[in-house]
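Following this message is one structure expressed as C-alpha cells.
With one protein chain removed, the remaining protein chains of the complex are shown where they sit.
By letter and in written order, the chains are A, B and C; residue numbering begins at 1 in each of them.
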Amino acid sequence: MQVSFETCNNTLIIKLNGELDHHSSSYVRDSIDDEILAKNPKNIIFDMSRLNFMDSSGIGVIIGRYKFIASNGGKVGIVSMKPQIKRIYEICGLKRIIPSFDNKKTAIEKL
Amino acid sequence: MQVSFETCNNTLIIKLNGELDHHSSSYVRDSIDDEILAKNPKNIIFDMSRLNFMDSSGIGVIIGRYKFIASNGGKVGIVSMKPQIKRIYEICGLKRIIPSFDNKKTAIEKL
Amino acid sequence: MKIDNEMKLEFLSKSQNESFARSVVAAFAAQLDPTIEEISEIKTAVSEAVTNAIIHGYEYEQGYVTIVCRIIDNTVEVEITDKGKGIEDIEKARQPLYTSRPELERSGMGFTVMETFMDHVSIISELGKGTTVIMKKSFKRD
Partner (left out) sequence: MKIDNEMKLEFLSKSQNESFARSVVAAFAAQLDPTIEEISEIKTAVSEAVTNAIIHGYEYEQGYVTIVCRIIDNTVEVEITDKGKGIEDIEKARQPLYTSRPELERSGMGFTVMETFMDHVSIISELGKGTTVIMKKSFKRD
C-alpha cells in the first residue's frame, strides 16, 4: 500500500495505491494525519484510481478523516472509485456524507 | 489450458496456452494425439509463447510425443519458452534431444 | 449433497494474513468460474470475517484463524473460525453501525458487508470459546 499527496489551493489530494484493509489501515491513517497536520488543508479529496481493494476497515479510515475535516468546516470528496469500491461506499452509507466525482478536476471545482 | 494447431508443410505447430501440469496434461496429451492421428505430420513444433507454467508432468507429455514422432523418423522442436519453462527444459535434460528456437520461422527452417 | 471440493486453511492471527486469506479463498472459488464482480464480493466478505477474528476474536493476541471452504454444485461455502473471545449478543453485533471498538475507528459495517455480498451469513459463537461465521454464495449460470 502506498499513499502520496498533492496540494491544490487549500485542498489536499490523497492518492491511495494498493489494497486498503485493516492491515494497511494504520499506515494509511498515520500518513494522512501527518500530512494534514503539516499542510493544514481545508478540504481533502481521496483519489482512488489506483486502489484495488477496500473493505469496511477502509470506510473507518475515511470516516475518521471526514470527522476531523468536517469539524473544521472543510469538505471531503472521493474520485475514481473502481466498481468493487463504489459498492462498499454505497453499502456503508458513505454516499450520504461524502460526494463522489469522476475525476479530480470536477471534484476540486464542485467541492 | 488451451491447445491449438497450425500446419505448415509437413510440420504440425502445437500452441500451448495456460499452465501445463499433471491436471491439464491428459487434456493436452489427448488433443495432440488426436491431431497427430488426423494430420499425420512428419515433424512437430511446440509453440510455448503463451505457456505460463510447466512442471515435470509437462516434460512427460513432450517426451511422449517426441518418442512417437522420432520413431517415425520425424523431428521435434520447441519455440518461445519463457524463462521458468526454459529452466525446467534444461534441468530435465530435454535440451539434449529436442532443440529450442527463438521463433517459429527459424524452427521450421532449421528442423 | 456431494462435496465436490474442499480445503481447510489455518493461519496465525496476524494482520498481514488478511490479504493472504482472501486471495486463497478467491483462488479456491475460481474453479466455479465466477465473474470478477463475484470474486471481489467473496474477497471482501472473507476480509471482513478474518479481520473480525483478528481484532475482536483474539484482540490482537496471537491465535489461529481457520477457514474451511467447500464447493457443492455451484455453491461455495466458507466457514471462518477463531477460538477467541466470542460474541455476547449476536443480534446486536449484526446491526449496521454497531461496533464494540469505536476507538479503533471501526465502522461497524463488517457484518452488513458480508450479508450484502454473500447469499447467506450465519454466526455461531460462545463467550470465551470463539466464533464461527458461515457464509454461502451460489453462482447461477444459465
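Observations
By our rule, a residue touches a chain if its C-beta (ideal position, glycine included) is under 8 Å from a C-beta of that chain, and two chains touch if they have at least 3 such contacts.
Values in this document were obtained by computation on a predicted structure and should not be read as measured data.
When the full complex is examined, the chain removed from view is found to touch B, C. Screening B:8, B:88 or B:111 for touch with the missing chain picks out B:88. When the whole complex is considered, the residue among C:9, C:90, C:104 or C:134 that touches the unshown chain is C:9. In the full complex, the hidden chain is touched by subunit C at residues 5-12, 14, 16-17, 20, 23-24, 27-28, 30-31. Although one chain is not shown, part of subunit B still touches it, namely residues 19, 21-23, 25, 29, 53, 55-57, 59-61, 63-64, 83-84, 88, 91-93.
Quick note on the criterion: only the chains that are shown with their structure count from here on.
Of all chain pairs in this entry, the one linked by the most C-beta contacts is A-C. Note: the chain lying farthest from subunit C is B, by mean C-alpha position. In whole angstrom, the spacing between the mean C-alpha positions of subunit A and subunit B is 51. Averaged C-alpha coordinates put the centre of subunit A at 26 Å from the centre of subunit C. Averaging C-alpha coordinates per chain places the centre of subunit B 43 Å away from that of subunit C.
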